[in-house]
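First the structure, in the form of structure tokens, and then the observations on it.
Just one protein chain is left out here, and the rest sit where they should.
Each chain carries a letter (A, B and C) given by its place in the written order, and its residues are counted from 1.
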């Protein structure tokens, strides 16, 4: 950590901060510059240390040098992690494709969708049984009935099931049916929930919150990894910016950035990331070219009649066509696809 | 709702959308403009309706006309709501002041803080027992022990207790000790938690998520109100923007905007909203001048030694001085302050 | 335009607005809904109309229906525009590649760079002679000397020259040397400059401002087109968001969005869009897969010694390798590349 003193900091203030650094168990190193003094504080410490130093007298700012995540870091584990959950493989050169409707609406809808996405090349089925909805007046999902329909769809097609868990009290129930527990973007910093899925041995798809930094995303993953569950996939699904022509802004540079910083695989969600059906195909191809390890896409038998997210769902012919184009791009960038 | 057709939409597409609108139980009204056709869809419907129409053939966009929140709306209840919880009154001309440390650290710290903030003019005590922390390696709070210390501080000073609840399974426990349940910014869209506090009859302080729109904030309040708990305060605590010189960007226009749209009182948090002690006093005065109904401020006996948020905490003399200045601004804008 | 009245708007207010709409030369159409009244205002008008109606009594909001740009619109000209400038062809199925150093530093640097990027597959040379710099203490470019060196590089290699013009008084001078006039992101809304380049018959590369909406970008293009210069390329180079791990956030959904709305070709700048050399290759491939019509990339003989932007420049071997990978992705998405 580098403690930058104000230009007019007194000798006493510098001395005070040196003592403060050492009282925290760190070694100090004073550097007197042309315009101001900085104190290097050497040794690893908990995140609080920075904040504690920042409120010291004469301190202009404190610059952290170490990333605050450990287990998720590529510096700690250089080889990429491959997550496997039933029919789904993601990472280390393999591109997994998770597809299906936003919500499970009834058995025939989800089974039909499962068959269609499998035929087109998906390796897992998505479908929401517990739905986090912005408005209390919106459809909230079929809950356990929906989970049972997902299980039927898996039985019929062999596809692994990816479905969201919204609350600690549902973790056990959802884990009974799901191959992958999805943590939604709104719950990325619901730390109790992260710990709860960390206690299971079910794979986790952790979606980035729409205002989360990369560091916050990796620290959220760290909550799960820290409980002993190593099967974590990160998911970029778009951020909130001033842009209003798309539902969210999909910053694909997250993919190479995360590959640089972490060994965990990175899945991209072009459906939520754009919010408009007509933008999804090109952004899916771009995700693959950017190096994504997985894709998660909303596909519905009849988007116009979907109970949620119809405006960002592909129909079966659109998805089938997209999978073909994906295979060409995946081949061009050296990724293997089922 | 206004369904805007594409410029080159066919007669069949328009006809299809008219039928779709009517099949949803709405009346339709076709307006043929100079360059394109729009269809007005009349009648109130669930939020899904919009999405469902948006995926129709030839549709350029669907423009909602009605706000999606109801119970929170000022159009439904024009007179402002005043929230009362023990010593704390907020709203309808009264400015409440909630102050205290970020975390409860030990009994003497919280009792000392309670006495000091009360003496300076605070009408409630804040203090975290359950702490949501970005990193799993940070101090996570004293939990029930912390709640007991808060109860002691209330006994000593008479100040109402405002403290965060992070998970549905803790609601009952926290409500046993707290006068106001705080929903943190990261949990603003944790719908299960919103429903759970909605079931209690304890007042709620709902913090805006750092990427939440005003509409999302009001819909989150609606989740609570909808369960029968009418004692809800909204809290503006800053949003995520490109600005890096402050921890968050504090958009005070939220205060008059919310007063225009809702009857619920609006509290401002200049501590999180700026993230730097030296910016807090001016932004506190600005909050009062903007019309805030309440303030929530971090105050610590010794910020440099705080276990969390020391860099955005005031010490006792700073807080005492600020309260005096606040009283002058409150008087200037016609607000009553204890 | 749709004028949405407030829920409690009086009959007189509605009547007033109807008269106001008609006094502006528009036809009005009143629709009485379940909860409020809206007035459809039919007929095309200047952008001011909206603002003028918005300040009327009892008006909640005014919703525009028509896009404010005309000449740039795909609805007006459905077939894609192809821009040709010397060796550079961009659009309508052809991927152009503009590469070279951020700044022209001396003749041998720019000639060497021109030869290297041409050998690797670039079809135009970039290089700044007039440099807009955030700080007055930074290197400001070689000005006319730099332009002459660019002309030499063109003579040596046959590559078209793309270079920035910063001020109306330089347009004539820069146009004497350049094949493409670049309008930098900071000048996207420098309307005098847009008009001045609109008066030339030299092709223009218009960079998106870091806080510009798509509508503002298209209206900026409209300023140029409106003066009679139809050779306009739009350039996505990243926006300002809360993300700090990249210099800007590169929102590739702009590419398919712009293809949907305008006939103008879309170039992507992964160098400025990411700001870090190690992120550029993957984001370049993603740009191609997203459908970009052109790429603009910073390439320098020795990035560590570059006078500007070294941290986001590729060296020659990196660029050569990237061009090979680009060709594979371009082929996969059906784009032709030199």
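The working rule: a contact is a pair of C-beta atoms (placed from the backbone, for glycine too) under 8 Å apart; a residue touches a chain by one contact, two chains touch by 3 or more.
No experiment lies behind these values; they were computed from the predicted model shown.
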Any idea which of C:13, C:28 or C:52 touches the chain not displayed?
C:52
From the listed residues B:43, B:80, B:121 or B:251, report the one that touches the chain absent from this view.
B:251
Touch as defined at the start, partner being the missing chain; which of C:28, C:168, C:230 or C:320 qualifies?
C:168
Please identify, in ascending order, the residues of subunit A that touch the omitted chain?
2, 4, 7-8, 29, 31, 33-36, 38, 40, 42-44, 63, 65-66, 75, 240-242, 244
Sites on subunit B contacted by the missing partner chain, in the whole complex
211, 213-215, 239, 241-246, 249-253, 255-257, 260, 273-274, 278-279, 281-283, 285-291, 325, 328-329, 331-333
Note that subunit C touches the absent chain at residues 20, 46-48, 51-52, 54-56, 68-69, 132-139, 166-169, 186-187, 189-193, 209-211, 216, 219, 222-223, 226, 239-240, 277, 303-311, 313
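In the analysis below, only the chains that are shown with their structure count from here on.
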Separation of subunit B from subunit C, taking each centre as the mean of its C-alpha atoms, in whole Å
38
Rounded to the nearest Å, the gap separating the Cα centres of subunit A and subunit C is 31
Where subunit A and subunit B are represented by their mean Cα positions, the distance between them in whole Å
26
Which positions in subunit B touch two or more other chains at once?
240
